[in-house]
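Shown here: the complex without one of its protein chains, the others still in place.
Chains: A and B, in written order; residue numbering restarts at 1 for each.
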Amino acid sequence: MKNTIKQVFHSGKFLVGFIIFVLILAICFIYPVFVTYDPLEMIGAGNFYKPGTYVSQEEAALNEGYTLNMDASESRLATALGVEELEKMQEYLIKYAGIAEKDIDVTDTEAIVELWQQNYNPDMKAKGLTSAKRKAYRRLDASIENAMKSSGVIIAEEDAESGELKEAKTIKGTGYVNTKDIVNKRTFILGTDNFGRDVLTELVAATKVSLRIGLIAGLIATAVGLILGLVAGYVGGVVDNIIMFLTNLFTVIPSFIILILISYSVGTNARGVMMVAFIIGLTSWPWTTRSVRSQVISLRNRDHVNLSKLSGHSMFRIIFTDILPYIASYVVMAMILQISSGILSEAQLSMIGLGPATTKVATLGLMMNWAMQYAAHLNGSWWAYFPVVIVIALISFSLNLMNTGLDQVFNPQLRD
Amino acid sequence: MKGYKKYYGQKLFWYLLTLIFAVILNFVLPRLMPGDPVSAIAARAVGGMTDSTAIQKVINDYVEKFGINKPMYQQFFMWLGNVLKGDFGVSFSQYPRPVSDIINSAVWWTVALQLPAIIVGWLLGNILGAIAAYIRGVFDKAILPFFLFVSNIPAFGMATILLFVFSIKLGIAPASGGYGYDLIPNVSWTFVKSVIGHYQLPFWSIVLITIGGQAIGMRSMSIYELNADYVKYSRFLGIKDSKIVGYVFRNAMLPQITGLALSLGTMIGGALVAEIIFSYPGLGTTLLTAVTGQDYPLLSACTLIITIMVLIANLVVELLYGVIDPRVKANQQD
Partner (left out) sequence: MGKVMLEVNHLKTKYVTRFHEDVYAVDDVSLKIEEGKSLGIAGESGCGKSTLALSLIGYYFAPLHYMSGDIIVDGVKISAMKPDEVRKKILGNEVAYIPQAAMNALNPTMKIIRFIEDVMKAHNIKMTKKEVYDMARERFADLGLPEDVLNKHAVELSGGMKQRTVIAISTILSPKVLIADEPSSALDVTSQKMVIRMMRELMEKGYIKSMIFITHELPLLYNVTDDIMVMYAGQIVERGTAKEMVFDPIHPYSKGLMGSIIVPESGVRDHKLTAIPGTPPNLKNPPKGCRFADRCKYATPTCSALAPDMKEFDNGRTYRCLMSVRKIREVYENGGSAEVETEFD
């Protein structure tokens, strides 16, 4: 036993898979110790806030601040003027201001802005310059103006008695605050989701729930598959025929479909996390049954089993002492795969709206489902679903690696 | 020849039996549960939805067609009779469209998407796996872990990745639908072009997923075959290496066909969910509509059609396998 475990950990594939899996598991348990926010707290008031640190606007404005001799206009210009805007400016300068193309360098923002300021005439009338286009150019000019401005912003307070506005503070273009001075801030490493929840915290909680679903589904599937496979393989005859017929049936009829039918039928009220795990487990046993059965059949006529039979041992005793120990490695491998496919099944089920009907906990599938329903994939809010996809892929990658590693240890002919 | 006939006969019989079972399951499973279709329909009516007259009409239609008040076995045969006529009732969510009409328009999108995607992915995966097995070394060491990882990304995950890169960031492919939203299906060039454009992302996400798994399986199969005795013997008879590689890959590929048959259901399930990401007008998206719209008739028809599709695909693969691999024939003669 000790030797086998040693051998297993010598397999590079198993080790890599094991490390990834343990890391994921560790994060699930350690993260909540340090970040104690409620994972489903709706903290953001809108959909999909970008990842980053959010500091209190008021506090930042009222903060004493520091003066840094750093002109912010240039970087503001760079953000205001994308490739499209620069091309528009170039087009205008060539077509309507009569500047030769060779004199314009689109890559030099500063130079082109300078040219623009010298040559742009908002009242220009020319052939082909429709009013829509003219308006577009005006908007462009305004945004350039805005970006170039460095005169500062005045903050006013309303006088409680007279209702007059009184200048309270001027914020200059060169005014900066140190984020450390600001007390009210929160970092969303992965932004927020459609409900305004912190994606990272939610993701950690969801991973934990999904792993639990996978584990329960895997346990159920393995238990059912193991029992059916043992009975079919050991008893043989009619029993074997019936079990194999059912197994083949449920291999050909996609389990995904049965999963949908059952999940829909149990109704939203009954469909909690446990129920979903249970249903997934009950629909994914055929694989295990198949492999356990073939293993048992090859063991059934071995000498040590025959010896036990001749000694008059009971069927249970033979199964437990002469068969189970030999197929234990297969069962473990099958279970590892079942866990991984259970997690995937939950995700797919949730994506078509048949996942756990709950708002109390998140699962990886539900996070995916919410993100898709709020079109995160169409409006570029990658942080709401990419991390989920990566976590699912990593979990299943690590479990599969472990499975391959075990396979190579226990089936040496597969070693290459 | 006799061996083949026996093989085909058995296969056909078995699939017929499976089909009957699948049909029964499709009918019985929802009715065994507390939320059976009848109460689901009743709940809709009582819930006082927006268009209560419409819902009432659907219920009447359903009760009449499917004999809800009759005993279960009578219901089953009525339901079966209607299904055989292609009549699945009227949809709740898209009233008054008949379910068969919705299915009919969705099913071809799915077939046209998944069939070529799975075949192309299978072929490319096998070729890549074979190359990895033959070349080994650095290529193998670098490519294999990559494919191992890729094959573990769920189909919908791959779909979101492709969507993000090619549609949102690069803007070179449309993000959703089966054709431009401003078009009405017809046979004009614009429409066909739009369909082809919309086809790319769903197609490649299924292909990429399929490639990963197949490449890994093919690689280990090929390595096993490359060490087979017949390889050495053929070499010593002076047969060219390129020809021998041909033998090896053919032999390695045959078990991959069985593998395909076994995993077809899982693959199609994953691909259906990937459709949803692109709002592709196929069965996957229809399933989602049915679930969100609490549209029982539509859902039940969807699951039945998908099951039948998977069964047919499996049958075709197995029959094909019987023709290609002489080992099957040899087994039948024993």
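Just so it is clear, a residue touches a chain if its C-beta (ideal position, glycine included) is under 8 Å from a C-beta of that chain, and two chains touch if they have at least 3 such contacts.
These numbers were taken from a predicted model, which means no experiment stands behind them.
The undisplayed chain touches these shown chains across the complete complex, B. Note that of B:I143, B:I239, B:I257 or B:I308, the residue touching the chain absent from this view is B:I239.
Mapped onto chain B, the interface with the missing chain covers residues 228-230, 232-240, 243, 247, 250-251, 254, 325-327, 329-330, 333.
Criterion: only the chains that are shown with their structure count from here on.
Centre-to-centre, using mean CA coordinates, chain A is 25 Å away from chain B. By the touch criterion given at the top, residues 14-15, 18, 21-22, 25-26, 29-36, 40, 148-149, 151-154, 156-157, 160-161, 163-164, 168, 175-176, 220, 223-224, 262, 264-266, 268-270, 272-273, 276-277, 284, 287-288, 291-292, 296, 299, 303, 306-307, 310-311, 314 of chain B touch chain A in their complex.
Contact residues of chain A toward chain B in the complex are 248-249, 251-258, 260-262, 264-268, 270, 340-341, 344, 347-348, 351-354, 368, 372, 377-378, 380, 382, 385-386, 389-390, 392-394, 396-397, 400-401, 414, 416.
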